[in-house]
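The complex appears here without one of its protein chains, the remainder shown in place.
Showing chain A:
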Amino acid sequence: MYYRIIRNDIRRNKAVTLTTMLFVAAAALLVALAAILVVNLVGALDTLMTRAKTPHFMQMHAGELDQDRMATFVAQNDAIAAFQVLEFLNVDGAQLVFPTRSLAGSMQDNGFAVQGEHFDYLLDLDGNIIQVADGELYVPLTYMQDGTARVGDTVRVAGHTFIVAGPLRDSQMQPMLSSSKRFLVSTNDFAALKPFGNVEYLIEFRLHDMDGLGAFASAYTAAGLEANGPTLTYPLFRLVNGLSDGLMIAVILLLSALVLAIAFLCIRFTLLAKIEDDYREIGVMKAIGLRVGDIKQIYLASYAALAAAGCLLGLGLSLVFHDPLLANIRLYMGASANAALAPLLGMISVLLVFLAILMYVQHVLNRFRQISPAEAMRFGGAQEQSSGGKYFRLSVNKLLGVNLFLGMKDVLARKTLYATMLTVLVLATFMTIVPQNLYHTIAAKSFITYMGVGNSDLRLDLQQTDNISGKAADIAAVMEHDDAIARFGVLTTKTFHARLADGAEQPLLVELGDHTLFPLTYAAGRAPVADDEIALSVLNADDLGLTVGAVLPVLIAGQERALTVCGIYSDVTNGGKTAKAAFTDADAATMWSVISAELVDPSLVDATVAAYADQFTFAKVTGLEGYITQTYGATIRAIGQAALVAAGVALTLSVLITLLFMRMLVAKDRYAIAVMKAFGFTNADIQAQYLARSVCILSIGIVLGTLLANTLGEALAGAVIGSFGATSFAFVINPWLAYLLSPLLMGVATLGATIAGVWDAGQISIAEHIKE
C-alpha cells in the first residue's frame, strides 16, 4: 500500500519531488566529500609528518651558536629523544637563476639545506627520504607546480650550476604561508655555496613525549639558549600544513550545512503544502479512528524513499568527485594511510544526513495532531492563524491598489508558508554579501594591519647585518631629502627582559619607535605613545596572562621599569610574539630594523623600490602591495572566486526556490483564482497579486539578509580571519556592490522567477473549479 501512495505522490508532483531530491543529493554529496577530505587530509598529514620526522620543537637562530652550551643542555634534558642543528643558507633570490626566471623579487626566503641527519627529512613524491648527489638540486614542490622549474633544468646559483633532479616535499616549510623555502643540495655543494649567503640555524628537537612540549619550551627559554628568530612547534607545522585544505573543507562544510538547510526548507514547504491539500482526507482518517501514528507512517514512507534516493545519488557522486579535490592533498602530502576508511566515513555521514531528514519530517508531521476532524470536514482546509492580517482590511485601505493589498494580505495570513521562502531569500542574501565583504576586506590594503604590519607603501628590512642602527640612520637621512617620500618611520626591534610574576626573567622582543605613523588595528586598546606604555601581541599577552591596563616590569638599561599594557594586537610576523613601545633606548642589542614609508604618488612604488634596493643593497626592500600579493595573493584570489561562486549559487537557488514556490502557490490557490476570475479579475490582476507577494517577501528578505550579513556574518568572517591570527575584525564594504548591485541582482532574479512561475496563473478554467 505504501508503495502505491509513494508512486502516486511522485507522479503528481514531479518537479517538486525532483528538486527536493536534488537538494538532498547535493547535501549528501557535500557532507560525504567533507568527510572523505577530512579523513584523507588528516591521514596524509600524519603520514607526511611521520615519514619526514618533523621536529617537535624548532628554534630558528641567526647569529653565533654556542655548540658546547647547547650540548650540555641536551645532555641534561631527558625529555629529548633526538637533537640536531641544521643550517639554512639564505641566499638572495636574484642569485637563483632558473631557465625561465630568477627568484629575484620573491617574498619567500629561499635558501639551501642538506638532508637532515637524524630527522626533519626532505621527501620525494613517493614519500622516501631523498639521497642527493653532487650537482643535483631538489626543488620545493611549489616551484615545480608554478612552472619555475622542471626536472632536468639547469639552474645557476652564484656561478655554480645544478641540474634539477626532482621536487621535494618539506614537512615544515611547504605552504606559502610559511615564508621560507628549502632547496636540497649535497653536503659538498652546500659547503661550496656557503660564502654566497647567510646561515641561519635550525635548532631542532624531537621529544619522547609530545605532551611535554610546553614544559620543554619553557625549559629552553629558561636556559637562555640561542633564540634570535621564531620558535616553531609540531602543532604549528601541522596547522600551517593543513590550513589551505582545511579552509577548503571548512567552506565545503559550510556549504553543505547551507544546502542541507535548504533541503529541509524544501521538505518543510512541500510537506506543509501537502498537509494542507490533504487536510480533509486527514480529518476523515482521524474521524474514522486511524491513529496519528498510522497516518504519519504514510507520509514518512514517501519522504523516506525520497531521502534515500537523494542520499544514494549524493554518495555515488561523491565517489566520482572526490578524486580531483583530493589531488592537491595527494600531491603535497602524499597518500593517506587510512584512505580506505574514507568512503566508509563518507557513508556514515550520509547516513546521518538521511536520519536527520527523517527526524525532521517526523517533526513537521507533528502538525497532524492539531488537525480537528470537525473543522477539516466542514471547511476542507486549515484555519490559519491570521491574527497578523486581521486588522489589515480592504474596507479601511486607501493607500494600496487592490492587487497589492491582496498580495500583502496573503503574506500576512499565511506566514508559516511564506516563512520558508523568506528564509531562503535571507540565506541567499547572506550568502551573496558575506563572502563578498570578506573578499573586499582581505583584498583591501589595510587588511595587513590585522596581521601585525602597518599600512605603508614600501618597507625596508634590515636584518642579519652589522651596525643596523647606523644603516637605518643612513636610509632615514636619504628619505628625509627624497621628495617622493611623503613620510616615513623607523622601527627598531631590541631584546629586553620582562620580569614575570614569579620573579623569573623572560626575553622580550620590543619594537621601538613611533607606532602612530603606520598604525596597526588593535584588538584592544591603542598604540603606545608615552614612555611607560607597551603594546603586546595576542600571543604574548596570552602567554604572559596580561590584559590592557596591566603592568609589566621590564629591565631597561639595567633598571626595572613598570610599563602599562596600553594595547593588544594580532601579529603573524616573527612567530607572533612581539611587543611595541615608544620609549628610547641606547643599551639593548638591536635585532632588526624596519623602515616604512608612504609615497607622495603611490603609483611610483615599483620605481622607488628599485631605486632604494639599488642604493641600499644590505636592505630587503619591498612594496607592500607586492608583499600582500605574494603572501596572500592566492588566498585572496581563491576567496574572490569563492565569493563569485557563492553569489552565483545563491542567485540560482533563489530563482529555483522562487519558481518552485510560485508554482506550488498557484496550484494551491486554484480555487481562489477561479473565484476572483468569476467576479471579474483579469489575468494581469492575478499576476500582479503574486508579484506583490514576491516583492513583499523579497524586500523583507533582502533587508534581513543584509542586516544579518553585517552582524552575524561579520562575526562569522571574524572567526575565519581569526584562524589566521587576527582577532578584532570589521568588514571593509564596497557599498555599491553590497547594498546596490547585489540586492538589485537578487531582486531582478527573484522577480523574474516569480513572473515565470505565475505567467499562466490566471489561465485556468473558472468552470472547472467552481461549477457543481
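The definition used in the following text is that a residue touches a chain if its C-beta (ideal position, glycine included) is under 8 Å from a C-beta of that chain, and two chains touch if they have at least 3 such contacts; residues count from 1.
In this text, contacts and distances are computed from a predicted model.
K.L.:
Tell me the UniProt protein name of the chain this structure doesn't show, selecting from "Thiol reductant ABC exporter subunit CydD", "Two-component system, chemotaxis family, response regulator CheY", "Diol dehydratase reactivase subunit alpha" or "ABC transporter ATP-binding protein".
P.N.:
From the choices "Thiol reductant ABC exporter subunit CydD", "Two-component system, chemotaxis family, response regulator CheY", "Diol dehydratase reactivase subunit alpha" or "ABC transporter ATP-binding protein", the unshown chain carries the UniProt name "ABC transporter ATP-binding protein".
K.L.:
Which one, A:T100, A:T584 or A:S765, makes contact with the chain that was left out?
P.N.:
A:S765
K.L.:
Based on the whole complex, identify which of A:A222, A:A562 or A:A684 touches the chain you can't see.
P.N.:
Answering carefully, the residue with contact to the hidden chain is A:A684.
K.L.:
From the list A:R268, A:K409, A:H440 or A:K471, pick the residue that touches the absent chain.
P.N.:
Candidates A:R268, A:K409, A:H440 or A:K471; residue touching the omitted chain: A:K409.
K.L.:
Suppose we count only contacts with the excluded chain; which residues of chain A make the list?
P.N.:
Residues of chain A in contact with the hidden chain: 379, 381, 383-384, 386, 389-390, 393-398, 401-402, 406, 409-410, 413, 672, 675-685, 765-767, 770-772.
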